[in-house]
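I have placed the structure first, in the form of structure tokens, so that the comments after it can refer back to it.
Apart from one protein chain that is not included, each protein chain of the complex appears where it belongs.
Chain lettering (A and B) follows the sequence in which the chains are written, and residue indices restart at 1 in each chain.
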Amino acid sequence: MTFVLNRFIQMLVTLFLMATLVFLAIRLTPGDPAQIFLGDVGSPHQYESLRELMGLDRPLYVQYLDFLQGLVTGDLGESLFDGQPVMNRISHRILPTVTLALTTMFAVVLLGIPLGLLAAAAPGSFLDVVIRIVTYSIQAVANFWLAILLIMFFSIRLQWFPTFGQGGPAHLVLPAASLGIPFLARVVRFVRGGILEVLDSDFVRTARSKGLSRVVVVTKHAFRVTLIPLVTDLGLRLGWLLGGTVIIETVFAWPGLGSLTVDAVRTRDYPLVEASVLILSAFFLVTNFFIDLSYGLLDPRVRYG
Amino acid sequence: MENQTNHARNRLLVSAVLVAALLVPLLLFGFGMSQSGTLVVAHHEGFATLDVTTSTRRSTLGIARVLMFDPLILRDSDGSFQPGLATAWRQIDDLTLELDLRQGVTFHDGTPFDAESVRFTIEKLLDPDQRTAQGFLWEGIIEVQIINDFQVRIVTARPFGPLMAHLTLGAMLPPNFDSEVNTSQPVGTGPFQFVSWSPGEELVVEANPDFWGDAPGVERVVFRPIIEDATRIAGVMSGDIHIAFGVPVQLVSVLDATADVSIARIQSPITQHISLGGDARPPVGGDPRVLQAIDLAIDRETLVRDIFQGQAEMPTSIYSPNVFAAHPNLPAKVYDPERAIELLAEAGYPDGFEADMWYTAGAELQIADAVVAISQQLAAVGIIVNIRVAADWGVGGPIINGRNFDMYYNGWATYTLDPDFYVWPNFHPNARNREGTDTYEFGAEVVSLVEQGRFNTDPQVRTDAYHRLQEILWENPTRLPVVQPFDLYAVRSEVQGFSPRSSQMWWDLRQVTLGN
Partner (left out) sequence: MASAERYPRRRFSLALILGLVGVFGLTLMVFLLPIVFSMDPFKIHSGSYLLKPVPFEGSSWRHLLGTDQLGRDTLARLMIGGRATLIIAWSSVLLAGAIGVVAGLLAGYFEGRIDVVVMRIAEAIMAFPMVILALLLVATTEPGPASLIGVFTFVGWPHFAKIVRGGTIALKNEEYVVAPRALGAHSLRVIFRHLLPNVFPLFAVMVPLQISTIVYAEAGLSFIGVGIQPPDPSWGAMLSDGRAYMLVTPWLVTWPGVALLITVLSANLLGDSLQDWLNPRRRGI
């Protein structure tokens, strides 16, 4: 239990530091937010009243305490546009993003593990070389480019899937594929590499020399050892995935937090930017916290101290 | 033996997982069918609010208002006034307009529409505490007199020429109107009633069964703001969207050649122009010769041909020809870069100068392309333009009200088709939604002509005043009209009965039906 508590406290500390960073980013970067919001064409009067509205006229520590108090009470400020609490706009955007990210993750794992195992079947063969080259290249494909290509072929030419928005689950296919395909390539490589590494290790050699078949060794021993690094990598890659949703949601007009963040950045709606960045990042952090905890389930050798 | 069993079991497992993984998207695909009777419309501008009493944005006024509300007076497709919630009207004297109201109309919540609702609405629009960009439309009115439940008189302080035209924008509100509720769940008398709204995602409305006019031809309308041109157009091509506003001009021929899509086109009341900040620094803001030089350096014909691909017209005046009292025969704008260079030299800038030109991202189609092209044309006479992009918010935002910028390229739509909608906020120092306009120098004659046009009910007097005003502003511009673009809609073939209107404020979905 101490382990869980320790990790939890660590997570809270990181969360606090992240929030501080978000707070400072808006206020201490070279540009003056009120000035940038007005596009340096607003009148001095507008500038002053906007600073007042944003609370920028108060001393920094007062703003900070206020910000922290807001975080604890769930009040993340009001939009500069309509004066509505930003949480109103954010709350119904969370689920679509979580759906998109988790569906992608789920599909990638579901396809990536078997494909990775297959790829590890015959190291050094011609097929293996092809798989390695293809997956290595696909890893480097920009997901927003992939999104354009997928729309071009599957929505417009073949009219299989809708081009945008949220509706039936069919709407999920192209955004998830754009995010997932480069990611899938990575997972396949990761599983393949991990399995081969383990197969090369001494304990597997021992097992093999005892006459256990390659298949048994792979599934019973090698795969279990590969699982923890894989899950860790998936957790870290969730950050990359969330970064991807920001752009992919914009392409597909997917009504999630990512496209909301982009809108907020484009319109310089700072309270909304702060809140949505924080929530996306917290989601990342919390997921990784649970991944840490899950090690115990995956590997009996890990005991919560 | 054991090896083989293991092997088989393992293969089975792997294939089961694979099949499951492949089935998931297929299963999901099965749920994706759309409902029939639902019309999907996409626009390139999102709603900031559904509050039709404060916004002048075309998304709010042109879509939310048109779908869910009715004005007292409507405009027909040819621009003539038609009965809305008022069935008849007469000018009793110069200051009083009497209206007979339609009987038996109810709001979506069941509240009956009557004279009280008219008074409530107009008083609300006049409320000085209401920070509304529409203020200038209504400020001529001093009082609404109730004669009986279905007859009212609108009284103005001075004769108010544009009253009828402006009334076409006024959405009638129920007297139990609640600002809090109405910004997110509007209640009107219109052909469609509110179902749901997710900002940035969709507005859903359904046919109002008790609508006073002909029942709408579709059960539901889903309106989706899709800012990305490519996504919007791809949606029309793939059949996800039935009607899309805003077609990039380069795609007109492609969409026209697509079997299931056609382009609907109409002259819009929009003029794209270069305006100056009230505090524009010299050189741009100082010497009128500099502005004339800029005017002469813009090759509008090339812009119309290359940037707008013929989907726009050369400006015939400061506002578009379908607006009331548009001047019929002003001389065409001349492109004369040599004269521009001379003028710049006379003004003391033989080597040109540098200046900023702003535009609002996403506000108008082709706007970014036009700014790029103009910046090159100006570079040819020595004016180096730094292109600056403002955050996405359009007319009425602080940018247009702020004053210390050099040049701003934007479109101004004269939505009511009455020139007052354009000239009052732009050329009169007292315009209510403008801040500290005292440094503008329009000249006494300009100001007096703007007033003559507004404070007269005689169409001939107004026409003469506006003609003279257009002549003055044509010769001594304070803003440079650049082009008058067309409104372009992409429409799927299954949509029947859609015809674009001259102002996006009156586009109409009542007659639209969905066939196959």
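Just so it is clear, contacts are C-beta pairs under 8 Å (C-beta built on N, C-alpha and C of every residue); 3 or more make two chains touch, one makes a residue touch a chain.
This one's a predicted model, so the numbers in the text were calculated from it and none came from an experiment.
Chemist: If I consider the whole complex, including the chain that's not displayed, which of A:144, A:160 or A:295 touches that chain?
Modeler: A:144
Chemist: Determine which one of B:126, B:345, B:389 or B:461 touches the chain that has been left out.
Modeler: B:389
Chemist: Where does subunit B touch the missing chain, residue by residue?
Modeler: 228-231, 233, 237, 248, 250-251, 254, 302, 305-307, 361, 368-369, 372-373, 375-376, 387, 389
Chemist: Please identify, in ascending order, the residues of subunit A that touch the omitted chain?
Modeler: Where subunit A meets the chain not shown: residues 14, 17-18, 20-22, 25-26, 29-31, 33, 36, 132, 136-137, 139-142, 144-145, 148-149, 152, 156, 193, 196-197, 200, 238-240, 242-244, 246-247, 250, 261-262, 264-266, 268, 270, 273-274, 277, 280-281, 284-285.
Note that only the chains that are shown with their structure count from here on.
Chemist: Mind pulling up the subunit B residues that touch subunit A in the complex?
Modeler: It is residues 3, 6-7, 10, 14, 17-18, 20-21, 24-25, 27-34, 46, 48-49, 183, 198-202, 224, 226, 228, 230-232, 234-235, 237-240, 277, 358, 361, 388, 390-393, 398-399, 401-405, 408, 435-436 of subunit B that touch subunit A.
Chemist: Within the complex, which stretch of subunit A touches subunit B?
Modeler: Touch list, subunit A to subunit B: 37-43, 45-46, 81-82, 89, 92, 107, 110-111, 113-114, 117-118, 148, 151, 155-156, 159-173, 213, 215-216, 219, 250-253, 255, 259-260, 263, 266-268.
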